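Note that one protein chain of the assembly has been removed; the remaining protein chains are unaltered in position.
Take a look at chain A:
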Amino acid sequence: MTQSVVVQVGQCGNQVGCRFWDLALREHAAVNKKGIYDEALSSFFRNVDTRSGDNGPDIYKGKICSLKARALLIDMEEGVVNEILQGPLRDVFDSKQLITDVSGSGNNWAVGHKIYGCQYRENIVDKLRKTAEHCDCLQCFFIIHSMGGGTGSGLGTFVLNLLEEEFPEVYRFVTSVYPSGEDDVITSPYNSVLAMKELNEHADCVLPIENESLFEIVNKIHQMINSGKLGSTVKQNSLVTSSAGSAKTLQEKPFDAMNNIVANLLLNLTSSARFEGSLNMDLNEISMNLVPFPRLHYLVSSLTPLYTLADVNVPSRRLDQMFSDAFSRDHQLIQADPKHSLYLACALLVRGNVQVSDLRRNIERLKPSLHFISWNQEGWKTGLCSVPPVGHSHSLLALANNTCVKPTFIGLKDRFMKLYKKKAHLHHYLQIDGMEQSCFSEAISSLSDLIEEYNELDATKGGPRIDPSRLKIAV
């Protein structure tokens, strides 16, 4: 069994990360009835003997003593991390896993990347190494951050670079929250495009998230609960937005519901690596199957169901509905419509009481309405994990490598150009040591190239499919 380390950077990264650890504990508590520290738990948590204080030795087997998250919390302001340390999760984190400063990055990628990057480099490497040493077999780093600000975006991508240098064999999965068009941070397009270059070059897989989509999902659920149309009650802890049953007893904060969705995404992504099933899907398999060309590693994700009704019996019609929903626009975590764009590859990670025939039936049913690229007509990667998420009898995570990410990137490019043409706010960046005009031109160039790659793929799918001729054998 392998371990993963979560590196949460910036305000957004830490808030999402906090929800992730909370829900992870909730999930394992539901599955692990005997309180024994097992391999599933060890993927994200250490078991520390704290009787002699925080520096106690790791316990590899036996009863759970004190669980510590395999995480690094980085923020250049203290507010968010302090709150976490005063909240119900304080015992899950080790003071040695934190890197904080006081003044923040001023929504400036260059401050995060160049100034703080340089300043904290050694400290970060040191702490990463310590975390890695506690792992028997470290497989993956998960970075959680936002793209629009300064710390998450700048320092976050600096850490990404570091991870590639120091741990080249370990996979780097990045969950990036992209700014919307109406983002209140004026310089978010600059920050995002500068960060995109780093993601293009150094990440193995990126899961882009857009707040708008999360917001719409939260609204949808509120409407559904309040409409009173449904005859049955919804199981509270089944809501993809809910913290019910977790350690958090304080009143939920505004972004909690949205952040819970992302936390659930990460839990579902790693479920098959942690728990058993009839067809396992490990993290290295996700990267292998969904990334046909190195730079095209942006995966659109969707989670279903968003909630479960309290009835016990789930007829298979509802199961099929779950599969259909995964491909609907409403369930995507970015503003995209994969159904009307081109699929390069698609992965379905199913949890719970679902068998291979259900999977096959639904793939057959949905295939005709989806467009797959000519060389990957049957491009499905499937996984079956026996353990469902809390509150559900089954669930589905769909990951699509689809050209529908293009509009998101084009939007980003357009907003960037709008500012850049006027050189608006540029001086805030260029005055930073190490920043030059070329950083900007290279970054926008990298993004343009990426968009062009997607364009080419979209263009080729239109033509008739001519299978390349096979090798001929002399008879």
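In the analysis below, contacts are C-beta pairs under 8 Å (C-beta built on N, C-alpha and C of every residue); 3 or more make two chains touch, one makes a residue touch a chain; residues count from 1.
The criterion applied here is as follows: contacts and distances are computed from a predicted model.
Asks: Which of the following names does UniProt give to the chain that is not shown: "Poly(A)-specific ribonuclease PARN", "Phosphatidylinositol glycan anchor biosynthesis, class Q", "Protein MAK16 homolog" or "Tubulin delta chain"?
Replies: Missing chain, per its UniProt entry: "Tubulin delta chain".
Asks: Considering the complete complex, identify which of A:Trp21, A:Phe141, A:Phe327 or A:Trp380 is in touch with the unshown chain.
Replies: The single option touching the absent chain is A:Trp380.
Asks: Touching the absent chain in the whole complex: find that residue among A:Gly56, A:Pro88, A:Gly106 or A:Pro292.
Replies: A:Pro292
Asks: From the listed residues A:Gln223, A:Gln355 or A:Asn455, report the one that touches the chain absent from this view.
Replies: Once the missing chain is taken into account, the touching residue is A:Gln355.
Asks: Give me the chain A residues in contact with the hidden chain, please.
Replies: Considering the whole complex, chain A reaches the absent chain at 1-2, 39, 136-137, 139, 276, 278-280, 282, 284-285, 287-294, 316, 344-345, 355-358, 360, 363-364, 367, 374-382, 384, 467-468, 470-473, 475.
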